[in-house]
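Every protein chain except one is present and positioned as in the full complex.
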Amino acid sequence: MSFFAITRATLTKDIRLEWRSKDAINAMLFFSLLVVVIFSFAFDPTAEESRRIAGGLVWVAFLFAAIVALNQTWARELRNQVLDAYRVSPAPATPLFIAKAVGNFMFVAVLEALMTPLFVAFYKLRALGPAWQLLPIAVLGTWALVVNGTFFAAMSLRTRAREIMLPLLLFPLSIPALLGMVNATTAVLTGESSPTFWIALLVAYDVVFTTACLLMFDAVLEAE
Amino acid sequence: MKRGFTLLAIATALLLSFALYAALVIAPTEQTMGNVQRIFYYHVPSAWVAFELFLINFVASVFYLIRRSTKADILALVSAEVGVVFCTVVLITGPIWARPVWGIWWTWDLRLTLTLVLWLIYVSYLVLRRFSTSSQTPLLAAVLAVFGALDVPLVYFSIWFFRTQHPAPVIGGGGSLDPRMGWVLLYNWIAFMCLAWLVCWTRYRLEVAQRAVHESEAMQSLMEGAR
Amino acid sequence: MSETQSTPVVAADGLIKQFGRFAALRGVTGEFAAGKLYVILGDNGAGKTTLLRTIAGLAHATRGKISVLGSTDIGASRAQIGYMAHPSLLYDEMSGMENLRYFSELYGIPPADVDKRCREAIHAVKLDPDLDRPVGQYSQGMRQRMSLARALLNDPKLLLLDEPFSNVDARSAAEMAVLVAQARDRGKTVFVVTHQPAQLEAYADEFIWMELGRIVDRTATLQGSRA
Partner (left out) sequence: MNANHYLYAAYIATWAIHGTYLYILARKAARVRKDIERLKRSG
């Protein structure tokens, strides 16, 4: 009953279920496509301007896709009250959280992987700064949204208006992370400033909230 | 108990009126901004009181997580609710002050933005308490309060650096601080703290009564059940 | 019987479970010996399910104490508890075997024995382990029996079944009743919450009558009660 075995089993189960009924991922991919297209209609900047605002647009679009994905985190566990089957077993709560958070991260990463080339095409983006830095920024930023998102998705299970509660709980707390992601991306795209402060902020944010989530997830899961 | 309450109420009323008089009359008019600068005596103390209340909320929430005492939970709820009220005052008086002086309604000034983010966090805290159907709502609220507190330093540094890249006018800094102004600021701060104490005390007793009513209603059918 | 007669498997003392103005449990007290089949009866809202979930450690009493399998710390006894509810607690998109293999991980069944244990559990409920259809396409009767297989997977000392017979065809219900009785005969303590006590009338050791969140009567037979 090792910690890692349960995490791996839960994660592989989720991936297998996701792969088997691909309807969720397809719907989400189409949703992300819509978000990008609508953003591109709403904002039609010149090449120079787009570099300045693209950071904000891309991350708000990613936030949209992430929220819709995060709202589905526990959908499968709720359908037949399978969450009770997990809670009744002697398995600790943390592996479940890690498996769900990593699963969500992969899910959202796939969405972002689809949206990014579309953004580059629609906005004719070309990074003036070191483009490779965009990868760590994306990873740190996405994890910041996903770790808290998975945690608050579990917390909002215990409330009435579940779908609206998740963003209400997640967004205020994510403001520093959002500032970090957007400004780091803009710094790299425009090449005018260095993103190091913002990357450090994202690292701090991820460390603080990953620890907090791991410590308090059990209490939230048990809060019947 | 009752006597203490009325004493505090009278003291608060006196202090508040004196502080108002001090702010409008005793304090010297600031050279550059003129009379509108007197908003400073309401804006800044309200922010300080709001932050104190949120600090009380954090301490009470941690205490609840450790000891699960209902008193700590009620104190956390009360300090959050009254804190949001004071925060709203700051967020309304801030723009009213910025408009005549800088011609803008909003500026990403460090303290104003921090107050806005705290306001958002604690409103979501109150919404969670209202929408929660769990029998352990206090636990969920305490967890969210701890998350909110962990967020504050990160919010502070992100806005601080954000401001160095996008300099904006500072609300509350501005004019030279004449020592008499300092005193008036202090009067107002004390007066607002008394007000906060008074309101918290009332809200606390109200919450205790509310929960007693809920409990006896729930147990009411106990009497029926035991016939 | 492995369990000595004296120590009760479940001991409840003044259990109260309150959701705001409503109380699901309003003072439940009682001791339940090992190796017995208890059937819990009562109208909707009598607190049957809440009591069962409290024993299972899924719900936490607002007040009062409960000890399960000799300990009040619910975490300690989870390895020895099997729980089944009206919803199947299984993943619809996975087959029976896949579901049980996943749950074997949670119960820490060594990888070598997983397949053997899963096949045994499925055979015990008279289903075919090699049936490759996802659980979502099973009939209700089959799905309930696969859920029972999951509850029996870790060979628990305490088996908790919530409405195992609801909207299940008569033949499956009868078979389920036999399976439950056999589990009791193997020394397990079984609690069944149901609206169809007739199924278990021949096998049950004791009927627990609940009303408005309290145990109002405990009888040996279905008829011997005031209700």
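Labels A, B and C are assigned to the chains in the order they are written; within every chain, residues are numbered from 1.
By our rule, contacts are C-beta pairs under 8 Å (C-beta built on N, C-alpha and C of every residue); 3 or more make two chains touch, one makes a residue touch a chain.
What you see is a predicted model; the values in this text were computed from it and never measured.
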| item | value |
| --- | --- |
| Visible chains that the absent chain touches, using the contact criterion stated earlier | B |
| Candidates B:I66, B:I104 or B:L206 - the one touching the absent chain | B:L206 |
| Residues of chain B in contact with the chain not shown | 20, 33-36, 38-39, 42-43, 46, 82, 85, 88-89, 92-93, 96-97, 99-100, 195, 199, 202-203, 206, 209-210, 213, 216-217, 220, 223 |
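We take it that only the chains that are shown with their structure count from here on.
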| item | value |
| --- | --- |
| Least hop count linking chain A to chain C through chains in contact | 1 |
| Chain occupying the middle, per Cα centroid | A |
| Chain whose average C-alpha position is farthest from chain A's own | C |
| Rounded Å distance, chain A centre to chain C centre (Cα mean) | 38 |
| Centroid spacing, where centroids are CA-atom means, of chain A and chain B in whole angstrom | 32 |
| Cα-centroid distance, chain B relative to chain C, in whole angstrom | 49 |
| Two or more partner chains touched - positions in chain C | 59-60 |
| Per-residue multi-chain contacts in chain A, two or more chains | 222, 224 |
| Interfacial residue positions of chain B with respect to chain A in the complex | 65, 117, 120-121, 123-124, 127-128, 131-136, 139-140, 143-144, 146-148, 150-151, 154-155, 157-159, 161-162, 165 |
| Partner chain B, residues of chain C touching it in the complex | 16-23, 26-27, 59-60, 62, 211-214, 216 |
| Residues of chain A touching chain C in the complex | 1, 5-6, 9-10, 13, 16-17, 20-21, 76, 79-82, 84-91, 222, 224 |
